[in-house]
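A single protein chain has been omitted from the complex, and every remaining protein chain is retained in its original position.
Let's turn to subunit A:
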C-alpha cells in the first residue's frame, strides 16, 4: 500500500489546527504588543499551511493529467452496514482546486496576522489568536477533503462540517471597530454568521435528503460504483427521480456558490468578516459549490442536468448582470467585492452548464483565477481598511498620493477582477464566453455585458478611493509593509504568469473536463466551415 498522500494533505492542516489551538496562552502580558503565546500560534499555523502547500504540490506533481480519471485513490470500509466508505481520489479539476486552496491559505494567514490582536485584551475570550488561526486551518482541511472525496456521503460530511469553523470565523472575528459602536458591530457580525449558517444548513438538509434518496436508488454512495452501474445499464433511475435528486444536490451547491437569488448571505458574510476570512469564503469555500456542480450534479444526474440547463443558464446570466449592477451601487468596499464575486460565480456556472470543453475548462480555470484575483483585490482592500478603520468607500480618497504601492497593487487587483487580457482571469472569462457562445449564442452575447459592467465597478471603486485630492483622514496613511508585500507580490506574479502561460493549468484540467462531458454525453459544436464539409 502506498503512502496515503490525499489523506495526509487534508490531515496536515487538521493536525495544524489542533496544535495551533493548543499553544498555551501567555500568563502575563507586560511586555511588547501582544501575548507571547499568540505569536507562537501564528508561526505554527503558518508553518503548517506552508507544509500543506508542499504536500499539495506533491499531489500536483504526482498526478498524471493523461492517466486514469481518479488518481492517488484511497479506499477503506468505514460503515460497511450502510455502504459508507472512506474513498478519496482526485481528477484534474480537484487537483487544481486543492493547489489553489493550499496556495491561498498561507497568504490568508499572513494577511490576517494581526486580525485577532485587538481581541487579546478582551477578558471574555478564550485565546482569540490561537482560535482564529486554528479555525482557518480547520476550514482548509475540510475544503481539501471535499475536493478529494469520491464517496457521496463522505463529501456531504465535509461539505457540512466546514460550516462550523466558518461560522465561528465570521461571527467571532470582525474588523477592529473604529468610531462605530462595538456592540452594534457585534450584532451585525452575529447576524451575518447566522445567516451564513442557516442558508448553508438549509441547503445541506435538502442535499442530505437527496443523498439518502440516491442511496435508496443506487444502493451505494461510491461515485465509481454508480458510474460502473450506469455503464453496465444496471442502474435504474426513473427520469423524475433523477430530476428530484438533481434538484436536491443543486440547491445546496447553488446556495454555496452562490447563485441568484440565493446569494444574499454572501455580502453580509463578506462584509462583516475580516478581509482574509472574506477571501476564505469566496475564494476557497464557495468553490466547493461550483466544483460539486461539475462532479456530482453533472456526473450523477446527466439527464437531469441537461433538463435543468436552460433555467440554470438564465439564473447564471442574471447573476452575472445583477451582481455587477449591485456592485456598482455599493458604498462598502467589501460588499462591493462580494457582489462582484456573485457576478463571477455567474460566469463559472454559465461555463459549467454550457457543456462545452471551452466552457467547462474555462469555468474550472475561472475558479482558480477568481480565487487569485479576489484574494489580491480583497486582501489589499483589507490592508486599506485596517489603516483607516472604515469599510465605506466615501471615507477614502487620494490614497494614491500617500501610498502609491498600495494603490498600485489595488489597481492590479482591480484590473484582474475586470478580466484584463494579459492577466489570468481573462483567459478563463473568455473561454467561458466562447464556450457558451458556441452552443447558446444569444446567452453568450448577453453575458458580454458583464465585461463592461466589470470595468465599471472596479474602476469606480479605484477612482473613489485612490484618486482625487488627498482626504485629511488618509493623509498619514503608511504604504504597504514588508509582510503585506509578501502577500500581494506573489499573487500578482501568479496572475501575470497564468495570464501569459495558462497551459500547465489547461493541460491539467482538460482531460477531466473531457470525462465530465462524456458523463453528460455532450460534444463540442463543430465550426460552420467544418460542419459544411
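The rule we apply is simple: contacts are C-beta pairs under 8 Å (C-beta built on N, C-alpha and C of every residue); 3 or more make two chains touch, one makes a residue touch a chain; residues count from 1.
Keep in mind that, in the parts below, contacts and distances are computed from a predicted model.
**Student:** What is the protein name, per UniProt, of the chain that does not appear here: "Cytochrome bc1 complex Rieske iron-sulfur subunit", "NADH-quinone oxidoreductase subunit L", "Nitrate ABC transporter permease" or "Aspartate carbamoyltransferase"?
**Tutor:** "NADH-quinone oxidoreductase subunit L"
**Student:** Could you tell me which of A:20, A:361, A:374 or A:516 touches the chain that is not displayed?
**Tutor:** Spelled out, the listed residue whose C-beta touches the missing chain is A:361.
**Student:** Among A:25, A:185, A:449 or A:486, which one touches the chain that has been omitted from the display?
**Tutor:** A:449
**Student:** Which of these touches the unseen chain: A:15, A:47, A:60 or A:212?
**Tutor:** Residue touching the absent chain, from the options given: A:212.
**Student:** For the chain not shown, which residue from A:43, A:217, A:247 or A:470 touches it across the whole complex?
**Tutor:** Going through A:43, A:217, A:247 or A:470 one by one, A:470 is the residue touching the chain not shown.
**Student:** Taking the full complex into account, what residues of subunit A touch the chain not shown?
**Tutor:** Within subunit A, the residues that touch the unshown chain are 79, 81-82, 160, 164, 167, 187, 190-191, 193-195, 197-199, 201-202, 204-205, 208, 212, 215, 260-262, 264, 322, 325-326, 328-330, 356-358, 361-362, 398, 400-401, 408, 415, 420-422, 426-427, 430-431, 433-434, 437-438, 441, 444-445, 448-449, 451-452, 455-456, 459-460, 463, 466-470, 500-503, 506-507, 510, 524-530, 532.
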